[in-house]
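One chain of protein is taken out of this complex; the other chains stay put.
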Amino acid sequence: MDPILQTEGLTIAFGAYTAVDDVTLAVPRNHFKSIIGPNGAGKTTFFNLLSGQLKVTQGTVKFKGQDVSALPPFARTRLGMGRSFQITNVFPKLTVLENVRLAVQSQAGVRFHMLLHYRSRRFRVFEEGALHLLDMVLLGSRRDTLAMHLAHGEKRKLEIAMLLALQPDLLLLDEPTAGISLEEVPAILEVIRRIKSEGDRTIMLIEHKMEMILDLSDSITVLFNGKLLADGTPEDIMNNEMVQTAYLGGLYDDAVASQGHADVY
Amino acid sequence: MDGVINLLVNGLATGMLVFLLAVGLTLIFGLMSVLNFGHGGLFAWGAYGGVWLYGVTGSFVAALIGAVVIGMALGWMMERWVIRPVYGNHVQQILVTLGVMLVLSEMLKVVWSPNPLKADVPPLLSGSWEIGSVILIKYRLFVIVIGLLVFLAVQLVLKKTKIGLIVRAGVMNKEMVQALGIHIRTIFTLVFMVGAGLAALGGALLAPYSGVIFSEMGMQFAILAFIVVVIGGMGSIQGSMLAAILVGLSGSFLAYYLPELSLAGNMLLMVIVLLIKPSGLFGAKG
Amino acid sequence: GNSGSEAKTETKTETKTETNQTPTATKESEPAKELPPVKIGVLASLTGALESYGKQTVRGFELGIDYATEGTKTVAGRKIEFIVEDTETKPDVAVKKATKLLETDKVDFLVGSSSSGDTLAVLPLAEEYKKVMVVEPAVADSITGAMWNKYIFRTARNSSQDAVAGAAAIAKQGVKIATFAPDGAFGRDGIAAFKEAATKLGATIVEEQYADATATDFTANIQKIVKAKPDYLFVVWAGANTPWKQLQDMKVQEQGIKLSTGAPDIAALKTMQELTGMEGFSVYYHTLPTNDVNKWLVEEHKKRFNGEVPDLFTPGGMSAAISIVEAVKKTNGDTNADPLISAMEGMSFNTPKGTMTFRKEDHQALQSLYAVKLEKQDGVDYPVPVLIRELSPEETAPPIRTKP
Amino acid sequence: MGRNPVQLGGALVLMVLIGLPFVTDSRSFLMMLTQIFIFAVFAMSYDILLGYTGIVSFGHCMFFGVGAYSVGVMMNEKGAAIGSLLLAILIGMVLSALLSYIVGMLSLRLKSHFYAMLTLAFSGLLLVLAEKWRSVTHGNDGFTFQVPELIKDRTVLYFIALVIMVLVYLGLRRFIHTPVGRVLQAVRENEQRTESLGFEIVHYKVLASIVAGITASLSGSLYVLTLRFVNTTVFSMDMTLNALLMTIIGGVGTLIGAIIGASIIEFAHHWLTELAKFHPIFERWIIFFGLLYILVVLLFPAGIVGTLRSKWHKYRKARPQDTDPSGVSTESESQGKKVNVS
Partner (left out) sequence: MTLLQVKDMQTFIEQYHILQGVTMDVTPGEITVLFGRNGAGKTTTLRSIMGLQPASKGSIHWKGESIERLATYQIARKGIGYVPEDQSMFYDLTVGETMRIAMRRQDDRTMERQEWILNVFPDLRTFWNRKTGLLSGGQKQMMAIARAYVNDNDLLLIDEPSKGLAPIMVEKLMQSIEMMKAKTTVLLVEQNFFMAQTIGDRYYMMDEGKIVHQGSMQELRNNGEIRRKYLGIA
């Protein structure tokens, strides 16, 4: 089967600085790929190129076999690519429910309907769908709160709910659990795992929590200074010396050794 | 050729005057992001104050200084009483500053009568030099000099001190600036006062230039100031300078070569600049 | 400058007994109980840019009523009441206020207004309510031209009369004239009319310049004018942002070009020091006309408004009042429009500016205007218009421009 | 039962307004109300932009003016028949739609301040055009024109304006509660996020400005019908400011606020100018008008309707027993919004 996503020599330069440098990558369908790399390696920028927030300087992005490099973000979303943002990005003065409802509406393809009330019977399902998703990310009790009044971690969950609402074929998750409390991370992971196990989704994940990555990923890509440093199975990557020194650092091993796996997140 | 030189010199002088009108707004609107529709009022008060003080004291310097003081005093009151509660909210700013504008320009009539007043050029600066058929009007040259001085002074202060940075940071995130130990309120008040003072200075300098002042002058020139600030790129002093000079030059050259368009000159200039460079001449991208 | 309010408060007390009423008036007030008062609605700009014009009109109007009724404020046995409304120089406000005057106050006449736009907007109401409207001091030709209806009379002079007067003051065979005006209906119409009149007198127009009335810099226009080397520069201007200073800066007069324009009101004359020596025309200055009405006006005005002399549009307001009183006299107190119109068409009446006559065809009052020179006078802090010659009503009669 | 008292009040006011012409014969009062209705339509159209899409425009008068001149010119040239009047109004709307489409496409990609100034420039250019095209517009002096007999009656005009205001209100309210309307609010809150949800924001912004433009054009047409006169002031900055002030005073993003705002401004204007006749201090009534703006902002930060609504909701929250199961809070809570030009 064709890979769902393929990049070819993907490059973006901000003036003299090349943030993503000639990255060629293919992600098969129903795959779980994680992207790791030091801060400033270009991971988020790479996502921005995939989702269209930034325009490529060079190279192409192919999604489902189609060259999407020139398409604006909304068009890529409609093709089935969805993303969450690293810096929380919600509609601050709309309620939590409305935030998600809008995503559900978009997923249903209701874009230019100007006659019926948005809560009419025909569109009621959007709200129901949204409520269901909120329950899933443990935000059901805060449906009527304005998004701006949420605590940081709650906003992260909202962000995830909005992404899930889009039911994308390819999910781009940019540090989804950053700021989510220890206690609730497992529940969020459970959601992600479930999506993966449902089997028809491809997930790309940026994270710095190694245990989580090792636990979930089929393969790992390492970015370094904008370049693709390595791409392989979790074991390969963990054994990569470069990754060890430049990304993980010394303490990591001690931590895993002394605390055991699950303890760290 | 001489004609062109005349157009150039006078266009430049007008540009410099326009810069002086706009520089206060560059601070208040460009830097502090306060949509100040009352700017014209401050400016008109500067003009009336200057003319009045010149009449009373007979000293043009005293008149200019007095105008600045009047402007700053008005700025102080305005900032404390009406602007402070509406920082960061442009919608509310529009309303309160329009209110201030009405009050200021009506008060002019109460204080100085609704009639236009004559504004004299001080003897030292009146008259002109003639070189061939080029006429160099002394007062306009004086305005060019003052314009340059103000430009340099404002630039220097913004470059040498942290004030410009603090104001910009304060607009982006007031809380964080305070958490760094900066009393942002005082600084905003100060900058607003300086902006108001400069507006008044612009008014006081314009008065002898056109020879007559009137209470509606405020709104008339305020729009021009907004145009300059925006096409210059919000908050950029160089941008305002360049935009003002463009306005001045395009005004005089259009009137000479394409008079049919001169009524639309400033608006066309703005359309062209913004369509080519959406964030203004010196504006940051995005 | 509180006088405007005095005028207004007085109008409100009009119905109460007046202290300065003559015994005859008191006698006459008995039949007045049966006859309803003659009501007049005065529209004027009392705020905004034309505020001072509006106030002049109101003062003049009030004086005019007193003059024409010899202080009785009664005509043909009917009391006269007038109500002043502020149009704020906004057409929609003018219409609102006019409707209020016509509907609520049930006025018999409208008078006004200070701006042409406001006046034009009110014209159809006069027709709708069949009430005579005396236009004062709005100047646009179209008021007695394309937009005219038979209820409209105008005591003010129109643009064309100004232009004819302006031309008469300077245009002669072989004279080269350049013109300068704001780019807009007022400036363009004014220059067009001037051009017509001036060429008729044998002058040639060598350059026409129009500028944005709100511009800061008029240098380019002035340069072009200088380049055309005219004998005269005729300027039509309105609004406070005047070009005089810049004309002086650019040494227009030093290059042998004489300036000419219409002399404005006193406040504006004060800002025209540079124009001392200029030849032009004037609609009114209190020393220009020599007749009894004007004498009365100057004295009475000084008395009532602590020593101030009447200004540019004061006699206009007075003329409007006189014309109404005279018309009602002629109809014997009938204020229905048709008899009034027949009475007023062709009617001549004495005003501070001499005799005016409402022309039959377009109801424009033909009137004297004045060719003047601005001179410096001792004890006066502005250049004073001094009479060169009076331009007779016939001489300044404008073309008839009503729609066929 | 959350809305009911308000709805009841609204219905009551409407009944009074309908009955008014039968009890009062003060046509100047009716005329003032007619003006309020018309400006309310204009202000509501602006609220669609400012309140619901977060677009600040300084050139909204351009659509008002287009509607105004369409009617004026048509009546003047083609004569005063109902048919040509309707056609003129339609032409005005079509032209406005076209104009807002072009202006929108050209400039809605610009960041807010710059967009606002660009609209100012476009409306300025239209003003110059109206000034210069004197064979048709008679420039700044303007021209008067005849209207169909039927519309000459101020009572008829009153009802027409009232009906149109109510219809526009209902129409726009429905519009903002449709899926499109919700997306507009999303655009207002966060453009980038809206786009990444799969909505093309420029389309929505242009759509909003077309809807606003058409509505504004309608109000412009009505406006000159009451005056039977049109001049270039319909393209002036003052007109835009009128819409802005009315919207903000009433409360942006409330629609009904636009109506309240229009009423407040007109009534305040009326009373203040009346006062000017009685007390000399009110001769400079504009000062009090200015103070009114300032006071409104200081006392009602979210506009009159906006602030009252959020007070009401706080009061309701303080009594948890009657919480609203329908979750109406979507609209009500978003009142304190700050729409920023930056």
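To keep things simple, chains are lettered A, B, C and D as they appear, and every chain counts its residues starting from 1.
To be clear about the criterion, contacts are C-beta pairs under 8 Å (C-beta built on N, C-alpha and C of every residue); 3 or more make two chains touch, one makes a residue touch a chain.
Only a predicted model underlies this, so the values are computations on that prediction, with no experimental measurement involved.
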Touching the absent chain when the full complex is considered, from A:L49, A:V110 or A:L248 = A:L248
Write the list of chain A residues that the hidden chain touches.
-> 14, 36-45, 86-88, 149-154, 157, 174-175, 178-186, 208, 210, 246-252, 255, 259, 262-265
Over the whole complex, note the residues of chain B touching the chain we left out.
-> 162, 165-166, 168-169, 172-173, 175-184, 284
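As a working rule, only the chains that are shown with their structure count from here on.
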Which chain has its C-alpha centroid at the greatest distance from the C-alpha centroid of chain D?
-> A
Chain with the smallest distance from its CA centroid to the overall CA centroid?
-> D
So how far apart, in whole Å, are chain A and chain D when each is placed at the average of its C-alpha atoms?
-> 43
Just give me the whole-number Å value for how far the CA centre of chain C lies from that of chain D.
-> 37
Just give me the whole-number Å value for how far the CA centre of chain A lies from that of chain C.
-> 76
Of all the residues in chain A, which ones touch at least 2 other chains?
-> none
Chain C residues touching 2+ other chains are 183
Go through the chains and record each pair that touches.
-> A-D, B-C, B-D, C-D
Write out the stretch or stretches of chain B touching chain D in their complex.
-> 33, 35, 82, 85-86, 88-92, 94-96, 98-103, 106-107, 109-110, 171, 223, 226-227, 230-231, 234, 260, 263-264, 266-268, 270-271, 274-275, 278-280, 286
Chain D - residues contacting chain B, complex | 50, 56, 106-107, 109-111, 113-114, 117-118, 120-122, 124-125, 128, 131-132, 237, 241, 244-245, 248-249, 252, 284, 286-287, 289-294, 296-298, 301, 338-342
Per the touch rule, the chain A residues reaching chain D in their complex are 51, 53, 72-75, 77-78, 83, 85, 89-95, 97-98, 101-103, 105-107, 110-119, 123, 143-144, 146, 162, 166
